[in-house]
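Excluded from the complex is one protein chain; the other protein chains are retained at their positions.
Let's turn to subunit A:
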Amino acid sequence: MSSSCRRPEHMAPPEVFYNEQEAKKYSQNSRMIEIQTQMSERAVELLSLPEDQPCYLLDVGCGSGLSGDYLSEAGHYWVGVDISTAMLDVALQRDVEGDLLLGDMGEGLPFRPGMFDGCISISALQWLCNADKKTHSPPKRLYRFFSTLYSSLARGARAVFQIYPENSEQLELITAQAMKAGFTGGMVVDYPNSSKAKKFFLCLFAGVSGVLPKGLCSESTDRGVSNQAQFTAQRSRFKNMKGKSVKKSKDWIMEKKERRRRQGKDVRADTKYTARHRKPRF
């Protein structure tokens, strides 16, 4: 995503982070364009749309239209929603074919029921997991988004979200709200063993129980390792088999810090050094 920091959603709300400077970077950085196009391609593949048929799709967090351009190339018509005017301005300059809307996905989608044949979202959903204003409640915003998305989709349509989850709790929060809104589906993980190439795609089905597509993996990995997590209406939790995170792991440390924050205790801010492995004599 951004070259200057690992988690941009910790720096500022999306409409502030994606200012003119950042928006310009997005449209000119060839590596950025390549990655976004690849992820859009994979997301459309996971949508499993009927072949040779132009569809009406929704692009949530369309930004400067990089993913939208891919949709247009594939012959589809699309509507994009984004919260940043700077990014949408870049999209207008790039003369994208889709129709653009300035909106906050956490406020719900303003559409009539059953309109879209599918929905994609590239690197956007994780922004909903942070409370940028005092009045924000991430679970409520996630639910409002998912429930309005569920109604906006036609029966049997899919929604594919490429996300950068911070930890398993965030993943759990997202999937819980999606299930509550009526979606079924699961996570597809591509290249689970490569920290650089690993990509998470949340695949949701509206109204019809579908077969979850397989995640991609490189040839040398052990094929026996499962790289999907499927969920249905049954409550399931994304945790270690024993029910808790492995003691002293990064996940465990982050969870403990979160617990102490909730208790109101003074906790050091999270940085890139948090839970870093120290030498034994430390």
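Here is the rule we go by: a contact is a pair of C-beta atoms (placed from the backbone, for glycine too) under 8 Å apart; a residue touches a chain by one contact, two chains touch by 3 or more; residues count from 1.
The criterion applied here is as follows: contacts and distances are computed from a predicted model.
Of the candidates "NADH dehydrogenase [ubiquinone] 1 beta subcomplex subunit 9", "Globin domain-containing protein", "Large ribosomal subunit protein uL3m" or "Multifunctional methyltransferase subunit TRM112-like protein", the chain left out of this view carries the UniProt protein name "Multifunctional methyltransferase subunit TRM112-like protein". Across the entire complex, the residue among A:21, A:53, A:195 or A:263 in touch with the chain not shown is A:53. Within the complete assembly, A:148 is the residue of A:40, A:67 or A:148 that touches the hidden chain. The chain omitted from view is touched by exactly one of A:71, A:88 or A:163, namely A:88. Taking the whole complex into account, subunit A touches the unshown chain at residues 53-54, 56, 77, 79, 81, 83, 88-89, 92, 97, 99-104, 107-112, 114-115, 135, 148.
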